[in-house]
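Let me begin by presenting the structure, written as structure tokens, before commenting on it.
The other protein chains are all here in position, but one chain of the complex has been omitted.
Chain naming follows the written order as A, B and C, and within any one chain the residues start at number 1.
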């Protein structure tokens, strides 16, 4: 079954639910799922609507244009996604392999519905892993010029028609130009429960502060380091028995899980970004 | 603000969402929240819709009758609840006090919006607790005739206009007549992660089986012991360091939390029962 | 059974375990529990040892003095506690009642083994709650002089022979003199997952930052606000569906649980403080 997914947000007002639902109903589409949330604090309306687009009596463009008219009238901010398009994901890594293995194996198992046409790194270490999965591996050491290195990466992303960049423990800070161009299209995993322990060495600092739980945070990359909209977080209980390196090892599992869930939510068009916050609609399957 | 909450279920078919939403829209009501779920496995449609009923231009009966017509046409099973009515809750206890203290203090803090006009027990032990909170306490020892004791309780529930019965570690099995009459209106807390460890002494059996987590389950009481529709569950990690009585103590916290969440969901009209399963819409506030 | 509990810490060196265990063994005491941890990062040795002191052939002082000699020889930092002494706990509150109700009801249920001889507040609101439980309530409004108000509290704590002060959502900052005098004897509950959201209004800031989990932290009070050694933390998953006040309500449960677990660990002599960190030995029962 081909599905069309509409992500919608707007300032809240009376009748938004009825007019959007009504649009699809009048055209005879079957609404498969409708998830709606009104944020009473910010007076903001959010909606994810999924319709059966298997036997359309109009073109995709006609449907989108038609909805565009409703949206213009009602002041909706919206996007439309089609279930038969598989997003193209580039994974950026440095030396740590756990998130890479996790993402690629989830893709192979069918849990992440996407293409992974390339892996990019600033170190040669993980080429072996890439080869195991027959995924092209591009290694651009930072070397003398970080700007030059970043330009090469951005060129490659374009050449490969990439839709989403996943920073799977890529230990370089991206330039504002990069994050601007790819706004809402770069997912990073931070190995701490943000906003605690922003910046470097979170496990050492967690040890020193004596916290009883550690966590991980997946977020969209933004100009300000570790400040982008949070997509997913999780925590795991730790005890005094773990040293900084013990925390690091225990944390890996949390990082993998959190990053994978965030990427999955993005691939399934379940995320709406509003300023510094995200709305992540729960899975239904 | 006065709100009307409609809980709706039906066999799934095209257009259910649009026709229900449309009904309220055409009458000019503001839809505050709309939570909808289609179970694609059972082909069943579930919906909770909350509207602003502060300045109604019709009587409550007119609104309900109007919706009743839509429901009849569309084959909806539904109920309507009004936010300005506070449900009347009877708490049944035996000797353990933790759930009783927890429920009553949550009520005092405003977390549970209800009246608790009486506490009923088969033991005198908790009369002191009831007195602390100035709640009438009725003690009916089981004695010779369990049927007679139960009849007294059921009389009292009617006399006090009770809407919901909470078995807060009430250690007596109810007769099928009782559970039938009060179907969907008795919430029990079982001190195990059902369906594991149904029946008596779950903590001892959990110890013997060497489980690494224990849990608690709140469910509607049904004729078959520990078989009613589950409302809420939670688990807590335990280690080999706990004996059966240690498990029991650790489990109390889980029982309190699970029971309170289940009662809250019922009071907030967030639960739809379909056969042996429940749909519990998440809190939005 | 009367038990003596020794809490021990020292810089790690060979033979510490053997010499401490040997001391009790040679005197013929039965070791009920022995929990030991060596922090390989800080090279620090920690130990909690619990012995059966029911039929002692020496006085308590003789046992303590004897162990003191071993400790002096081995360079141990230690304390000894006797299971037949019930600590005297003062609860300080402001207006929020949930932690107060929770602590008092856990005490009544026997979960917290202590006396609660008084409740102190800067507001009159919770006198009713204190009366329900027949606990004296002292109200000292901050008024013109915060120093004067604090002096009254500290006098009262001495007059009542208090061993532990619990800040159960007491919304005043304590002076360095107070926290110094009571070092390691004041437990505070912070309504956030420290070190995230230190300071005021954590739930609002959690909403604004769009975190996907909120938490609570119990810690010993220190001169620097929200910086004292952490005893216990927990988190709870939240969604975009909660406003700041929704987060606050959901967080209450977490606060109660975390504070109660921290107080319990203190009362059971399971905590060793070393600088800014705590070692909390797990429950065995």
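Just so it is clear, a contact is a pair of C-beta atoms (placed from the backbone, for glycine too) under 8 Å apart; a residue touches a chain by one contact, two chains touch by 3 or more.
Remember, predicted model here, so these are calculated numbers, not experimental data.
Visitor: Going by the contact rule already stated, which one of A:1, A:108 or A:173 would touch the omitted chain in the full complex?
Guide: A:108
Visitor: From the list B:1, B:128 or B:213, which touches the chain that is not on show?
Guide: B:213
Visitor: Identify the residues of chain C touching the omitted chain, counting contacts across the whole complex.
Guide: Counting over the whole complex, chain C touches the hidden chain at residues 14-15, 17-18, 21-22, 24-25, 30-38, 40, 237, 284-285.
Visitor: For chain B, which positions touch the chain that isn't shown here?
Guide: 37, 39-41, 46, 193-197, 207-213, 215, 229-235, 239-241, 243-245, 276-280, 282
Visitor: With the missing chain put back, which residues of chain A would touch it? List them for me.
Guide: Residues of chain A in contact with the hidden chain: 97-98, 101-102, 105-106, 108-109, 111, 129, 132-133, 239, 241-243, 245-246, 249-250, 252-253, 257, 260, 282-285.
Simple rule for what comes next: only the chains that are shown with their structure count from here on.
Visitor: Mind checking chain B against chain C and telling me if their interface is mostly the same residue numbers on each side, over half, or mostly different?
Guide: Chain B and chain C contact each other through largely matching residue numbers.
Visitor: Taking mean CA positions as centres, which chain lies farthest from chain C?
Guide: Centroid comparison gives A as the farthest chain from chain C.
Visitor: Can you give the whole-Å distance between the Cα centres of chain A and chain C?
Guide: 41
Visitor: Could you say which residues in chain C touch two or more other chains, in rising order?
Guide: 239, 241, 243, 282
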